[in-house]
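Left out: one protein chain. Kept in place: all the others.
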Amino acid sequence: MGRVDLDRVRDFVRTHCIPREDVAHMHNPLALDRTLAELRPIARELGLYLPQLPVEQGGLGLTWVERAAVLEEAGRSYLGPGAMNCAAPDQPNMISLLRQGTAQQKRDYLEPLAAGRLRSCFAMTEPAPGAGSDPSMLRTTATRADGGWNIDGHKWFITGAVGAAFAIVLARTDAGPTQFIVHTDNPGFRLVRNIRAIDPFAIGGHGEIVFERCFVNDDAVLGEVGQGFAYAQQRLEPARLSHCMRLMGRAQRALELAQQYVNERRSFGDRLADLQQVQAMVADCHIDLHASRLMTLDCAARMDAGQSVKTESAMAKVFVSEALYRVADRAAQMMGALGMSEDAPVALILRELRPFRIYDGASELHRATLGRRFLKLSQGDSR
Amino acid sequence: MGRVDLDRVRDFVRTHCIPREDVAHMHNPLALDRTLAELRPIARELGLYLPQLPVEQGGLGLTWVERAAVLEEAGRSYLGPGAMNCAAPDQPNMISLLRQGTAQQKRDYLEPLAAGRLRSCFAMTEPAPGAGSDPSMLRTTATRADGGWNIDGHKWFITGAVGAAFAIVLARTDAGPTQFIVHTDNPGFRLVRNIRAIDPFAIGGHGEIVFERCFVNDDAVLGEVGQGFAYAQQRLEPARLSHCMRLMGRAQRALELAQQYVNERRSFGDRLADLQQVQAMVADCHIDLHASRLMTLDCAARMDAGQSVKTESAMAKVFVSEALYRVADRAAQMMGALGMSEDAPVALILRELRPFRIYDGASELHRATLGRRFLKLSQGDSR
Amino acid sequence: MGRVDLDRVRDFVRTHCIPREDVAHMHNPLALDRTLAELRPIARELGLYLPQLPVEQGGLGLTWVERAAVLEEAGRSYLGPGAMNCAAPDQPNMISLLRQGTAQQKRDYLEPLAAGRLRSCFAMTEPAPGAGSDPSMLRTTATRADGGWNIDGHKWFITGAVGAAFAIVLARTDAGPTQFIVHTDNPGFRLVRNIRAIDPFAIGGHGEIVFERCFVNDDAVLGEVGQGFAYAQQRLEPARLSHCMRLMGRAQRALELAQQYVNERRSFGDRLADLQQVQAMVADCHIDLHASRLMTLDCAARMDAGQSVKTESAMAKVFVSEALYRVADRAAQMMGALGMSEDAPVALILRELRPFRIYDGASELHRATLGRRFLKLSQGDSR
Partner (left out) sequence: MGRVDLDRVRDFVRTHCIPREDVAHMHNPLALDRTLAELRPIARELGLYLPQLPVEQGGLGLTWVERAAVLEEAGRSYLGPGAMNCAAPDQPNMISLLRQGTAQQKRDYLEPLAAGRLRSCFAMTEPAPGAGSDPSMLRTTATRADGGWNIDGHKWFITGAVGAAFAIVLARTDAGPTQFIVHTDNPGFRLVRNIRAIDPFAIGGHGEIVFERCFVNDDAVLGEVGQGFAYAQQRLEPARLSHCMRLMGRAQRALELAQQYVNERRSFGDRLADLQQVQAMVADCHIDLHASRLMTLDCAARMDAGQSVKTESAMAKVFVSEALYRVADRAAQMMGALGMSEDAPVALILRELRPFRIYDGASELHRATLGRRFLKLSQGDSR
């Protein structure tokens, strides 16, 4: 598989990441950063660093199909993708900078991100009545000021915000929604707090941010003024597929832990593994993972071929996010009380997987959009 | 796609098969045979006949991957696969004869089957306490008689039996289970009745058969004495995947009919297509079909590469049989009262799809077997 | 339980109804009528006739709670409710006549219905673009003619129409929707055909009817002109609860047949009853039936207390229709191939239960209505 030996990734995760997993990382982005800082040099030395960037940017230059397997292996531990610098939100931010950034912006932001010297976030979501699923409700504004812009607004659930050096911010201008690069030490940028969410190991947490007369120069604009939504759409498809890949590894690990448990634990005279209900749960987990992998790989192959995956990636997002959650839920159930504790990471994996049915577009939103699209396509269909 | 233009198959099914669909075919295998006899010359002329056999045997020589799409298109109508002579049970019987038949048996049985001059069936299942899911419970016996064998036993749910010219019969001998080719005009062969099952359009119905001192010569043995189970296993994987392919077409058609209906029908001021619950049902149908196709194609590609699909085909059988049934159930639901009637074929497609969750191994059986296999594999797994 | 000994109902159904079940009744309302005609005198003699009518009308005068158990027992066979004259659509028609009928109408229509001398139907549903789920789309009209009305329109899926002596017809007048009693031998009434639906044993089938200048006198109006919808709403709640009760019996019987089967059938060395997946399916069936009974009984008790069950009956309709279908589906699955055949009635029960998720308001419609009602109620909720 590609230019990366998967066994080496697996080995790295088992030997270096999993032993460093620690409940002290929960809702503690800075502690998590310290551990990632220990891991990155090891990943780099092993040739596992930056799988998603081209070789010219210091990456491994993998195709999407190759990445699928690498990200799954990395994702077995919540520390893996961060260690290999292929975690959200830095990964899609690097892709945005690569596509829309000026030469100067690449030097200033892409290079240090790729090198792992700093972290970033992507500030789009707003509390009600602002932009949630519907970007047209965007309320953060950027207004012209001499030689630049003043940004005002309120953002939350900004993954990665705690400890980030800069944010890519979506704000409304007279010419339409626009993306700006904002340093977090800008006096107009205020990180209100880290929102404790059900998934406790997000790199940089989930920040609530207030922008108050936050002045940025013209060169803070990323890409063209007024194109902010279009860019956001472009980043979404690969971003959600990368999530599918990474979280697949987490679900696979939960399943393996459960299998190990039921192979050993006895009850009422039987090994749990000998009980048909347990066997059926194991089978359903494998079926869910198998279908999830095929749907993800199908998108990866299409992206490598330069095809649109608008529909396929939305179908994959819905199916995979729900299938992986079912896998983790069954794994926890098979392990009984132990599956409920933080001793086994399965309950924590369950918590990490839950938001994926919401983040990057809730299942209900995707279903409605997909349904409308298919129904429209089928009009006039005379077969 | 392969050496067959899919549009031509689609066209054949739309123009020739669907207009000939008729509730008078229900539980009436001979009426169904008459319609198929009209359709086969057309299919042959259009170059659509026998997609699954090698060119030497008069087939189209398609790979499994090519077949997947062709069988799906054929399967849009219950008449399609029979018309193209790629329907069960003749299709797997031809493959068995090709693999295990002597030169003489190929001339006597494979050739006329391929030519469509006669039909056949595969007689394995027995009423309780005989062989159902568990072939080791086989009670039909074949005992040595001079120059041949006497077969005694009771079989039922033998798809294709009504109107069949011969049966491949699984019977127990001293040397183990063995397959025999038995002419249905053998005086020891008695077709008791056609069992009316929920799926009303099975070619040759579902027969109940009694064998009473049914004498056959030694050359009636198919393959080696004692290898009957092994052969039966071999035929099962491709047989169930072919079912997946054909029935995918049926489910796809049900969905299209439902889409057409909800695009037009109004209720409480809205087109049904504008209601989110309907949109979500449509999306789920497409997701189910997409995943089903990918799982089936994955097996097809493996079979083309000569790999075992023991595990993958069982996972596909469980998922696809359940997913297609969900698709047909939602399609019927979307169409309301009309979806319950024989006016729209959706209710009939629902009935045709229901047994696939049982035939070729019930979902529960596959889940238990898969679960045990995965749990065994995971033992000693130290990742 | 009430004034009817349930064991006597059970006995009647076992001894007289089930042995008379016959696939020759499928889509053959007149054959079904002949069998019911044999059964009714027996039911009357046993004191089981007309449980739902008051004693003054010749009924047993049971409360709703008492009826719940009696209708469930009757419903074990598709012949039971008809034999006891508590089947749809005559049962709700009798209740309508009792409530809205004049003394003359009671003598002319209610009495012979109650006596079982004739049958009736309720003609509301229309093909697209007419009234389906949404009664406001009603297109059948009744226009003033001297001394009466001319009815014109097209109805379908009119359960009970074949062999009915009269229909209660919903038609639009200048003063609003109105119910009319129309004799089926009226020259303006034409039964086009019996629509074959997935449920094969509906008494009087599902008719398609055309009204062409169908003249009726003023005394054909049932209740007040313009109140047709209000009356239709009134009949719906008890009608759907009666369906829940009767079909509960059918699902219960399917489960018992499956239990008997798995207690005897062996596979791979075990009785099927010893397999955990089978045990879990049995448990889920009982849980579904238990919850269904409690929801139905809760409505019955409220109706006996004169309370509205607008919300509770809609919740019960959704839950019970889906739960009973799951029960029948699992029962069929447990019985394998036999569960797919008409030998065991389970596949037929599955077919009978499927439309209940649609008739009397599709699950999706009830969910949307219930959801809106609860959401409205919760507004301003400050708890």
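Order of writing sets the labels: A, B and C. Residues in every chain begin at 1.
In this section, a residue touches a chain if its C-beta (ideal position, glycine included) is under 8 Å from a C-beta of that chain, and two chains touch if they have at least 3 such contacts.
Since this is a predicted model, take the numbers as computed values, not measurements.
For the omitted chain, the shown partners it touches in the full complex are A, B, C.
Touching the chain that is not shown, out of C:Arg14, C:His154, C:Arg302 or C:Arg326: C:Arg14 (per the contact rule at the top). Checked against the full complex, the one of A:Gln52, A:Gln105 or A:Gln277 touching the unshown chain is A:Gln277.
On the side of subunit C, the interface with the absent chain consists of residues 10, 14, 256, 259-260, 262-263, 273, 276, 278-284, 286-287, 290-291, 294-295, 298, 312, 315, 318-319, 364, 366-368, 370-372, 374-375, 378-379, 381, 383, using the contact rule stated above.
One chain of the complex is left out; on subunit B, the residues touching it are 275-277, 280.
Summarising the interface, subunit A meets the missing chain with residues 23, 125, 128-129, 132-134, 136-137, 156-157, 195-199, 206, 264-269, 275, 277-278, 332-333, 336-337, 339-343, 347, 350-351, 354-355, 357-359, 362-364, 367-368.
As a convention for this text, only the chains that are shown with their structure count from here on.
Using the average of C-alpha coordinates as each chain's centre, A ends up farthest from subunit B.
The centroid of the Cα atoms in subunit B and the matching centroid in subunit C are 37 Å apart. For the pair subunit A and subunit B, the distance between C-alpha centroids works out to 43 Å. In terms of their C-alpha centroids, the spacing between subunit A and subunit C amounts to 52 Å. In subunit A, the residues that touch at least two other chains are 276, 280.
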